[in-house]
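Worksheet: one structure, shown below.
Shown here is a partial selection of chains from the complex, left in place.
Lettered A and B in written order, each chain numbered from 1.
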């Protein structure tokens, strides 16, 4: 951490900062320039983090140097990338996972039918929501445990690993019975209670970036899970909130190469929720794959016009095989191959 | 809801939209212009909300007309403003509440001492955190139940109503024993599990706006609480995330008059977390009060340099009385008077 002093800082103010640094057991390295003095604070990350020197007399700015996360950082793995085996499917490194399925589990036919459809088209895992976070308290909130049972059937029939969302820690047990990957939604990215419990549960987690979370905050949220001993976190970019109103969210594809610089964890992209409209899903999927994503999680529905939820953004079932083929080509440009169970 | 058709929409596509509207029991009102056709869908709010016509063939845009919240809307109260009595203190209408206290409950002396200090300066309620959401899993997370006991002492000694945060529904019971107002943090604004439980608990809730939540989403989150039968929700603006990096968050003071146009619920402003630095807290507090806020929730610490958490943004205890006096003047410009127990 570097503490930049004001040009008007007195010698006493500089000394007070040096004393404060030493009081937490860190070492102070002052550099006195002609205009300003900068003081480096070198020592244990957690101690240094508690210095609280922002706004102290004579202090202009406090500049963190070390990243505030450890386990999520690339250095932890000596610059190697993590590759996870999830129910027989690999993700990370050169393995690309296509995770597909309906927004919400609605019925046996819709669920199992879609699972077969995506499996035949080459998908790696099956997604479907039994518990749905909704902005409106008046909207449909999912089938709950009945939905989980339908997902279990889809898995039994197709062998595809299951990705499904958990919102309430009190539902953890039934979700653990069927989920190969537990999804944390964007609105819960900083629900620390939920993150901690998932860290303890040990099951792989797909962690969606919050609508206005920085990449550092996403990695800090991952750190909550990793710290409890669960190493299997998939980072998921799903669009951020910006001023643009011509579409729903701004898919941040720069996040892909930047997260790979910062972390060893696989990076997945959700084009469906960012786009909000079917016509945008394919171009965004191709872009994500070409930019080097480790996977895509996408919504598909046999008959979107009848979907209970998010129909407008679902790829039509009949178009999915052609879509998957083009995604495969784009992933190949980035040196990746589709992973299958 | 208005459905705007593409200029290239065929008659069959227009008819299909009209049929879809009628199929959910709503009435379709088409207006055929020279360039485009617009179709109004008039009927029950929830039915109309499930039309799912975005992206349907020939549809260019779907424009909602009715607000998606009911109980939070101003119409519910025939344009009257809600005034709440909380432990003898009033908030709303002409009653301005100054809610003050430390970020975190640290010790008996710090807690009870600060409560006396703010009471003498004219504060309306006492705030203090026992459970602290922190971006880093390595940071201090609060004293928990021991902290709640200290808040109970502060209340017993000063008579000030207590505002404290709840993060985990499993801690609801002990929090209900001491809190007059339960705070929901910005990161939990869309933690629907928590909102629903607080709606059922019936205790007044101070609901902080998420970092990138629109005002409509804030009101939808309030609706989750109101819908369970709890009418006492205080809306809290605490800064939104923008591109500016010269300070921590952008305090959105336009939210004050706009929320008052949309809703009857009182509007509180938290200048401390937005500012992140003490020097900015007073100007932002004066601005919030002059703009017509119904209250301010502010951090104060007897000795911020020693604070466990957020010291740089806390007002110094010795300066608090003068601060409170200036806020009172600014509130008077907006026609408000300080409320006391």
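Here, a residue touches a chain if its C-beta (ideal position, glycine included) is under 8 Å from a C-beta of that chain, and two chains touch if they have at least 3 such contacts.
In this text the structure is predicted, and so the values were computed from the model without any measurement.
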*asked:* With 2 identical chains placed here, how many copies of the sequence make up the full complex in this file?
replied: 4
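FYI, only the chains that are shown with their structure count from here on.
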*Quick one: report the Å distance separating chain A from chain B, using the average Cα coordinate of each chain.*
27
*Okay, in this complex, where on chain B does chain A touch?*
45-46, 49, 52-56, 68-69, 133-139, 167-170, 187-188, 190-193, 196, 210-212, 217, 220, 223-224, 227, 241, 276-279, 305, 307, 311-313
